[in-house]
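As you look at this complex, bear in mind that one protein chain is not there, while each of the others sits in place.
Let's turn to subunit A:
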Amino acid sequence: MALPQSLRTSVTPLELELIASEHLVEIVPLITMEKTAFISVRIEGAYGPLRPPAKCRVPLWMATNLKLKKKCHIVPPEWLSVDFLQERLTRETSRPEFSKLPFRFAEIAKVILDVASDDVQNADKIKSLLKDLREARQAKSRDGLQKLDHSELSLPNLCSMEINEIRPFFIQAMGILTQLVREPSAE
């Protein structure tokens, strides 16, 4: 068939990673490269030029590629730091609502920590903070299930990966609630 069974109801985490890899990050290049035209460009049709040691903004996939060949250092985004995540974790555990995080933080953090953990300060601490954050938020989204009805559920500040995680179950649950409501009026 045109679309494999596994892809019909949801997208895969790898596809989300692919989308997140279009986000721009800052790198410190270790090689020189002229301006180069790319399809995904914003400004005047090109990325670069790379001129060490000046910083440059390129998409995450390119940064990953360069980093794996040891041709750049990735500058982690501001939010990928112990201070920021610690503050968010405190807020996450002390307040009922989801705290605000970049929409694709999970994917971006994973890619950067996978390929460039040596460019991130306190990478291990950040990993454990991300894990704690994830658990705290997961518990909240499970609680959100109580409020589910057949018409609408607001999920402010929920992030892409988290949505994907709860998608199959929430959609099915809502489908069943819709059926329950629909039955009597049809008779």
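By our rule, a residue touches a chain if its C-beta (ideal position, glycine included) is under 8 Å from a C-beta of that chain, and two chains touch if they have at least 3 such contacts; residues count from 1.
By our rule, contacts and distances are computed from a predicted model.
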item	value
Per UniProt record, name of the chain withheld from view ["GTP-binding protein", "Transmembrane protein 199", "Ras-related protein Rab-10" or "DNA replication complex GINS protein SLD5"]	"DNA replication complex GINS protein SLD5"
Among A:N65, A:S81, A:S99 or A:S117, the residue in touch with the chain that has been omitted	A:N65
Residues of subunit A (touch criterion as defined above) contacting the omitted chain	1-3, 7-8, 11, 15, 18-19, 21-26, 31-34, 36-43, 49, 51, 54-57, 61-62, 65, 71, 77-79, 102-103, 148-158, 160, 163, 167, 170-171, 174-175, 178, 181-182
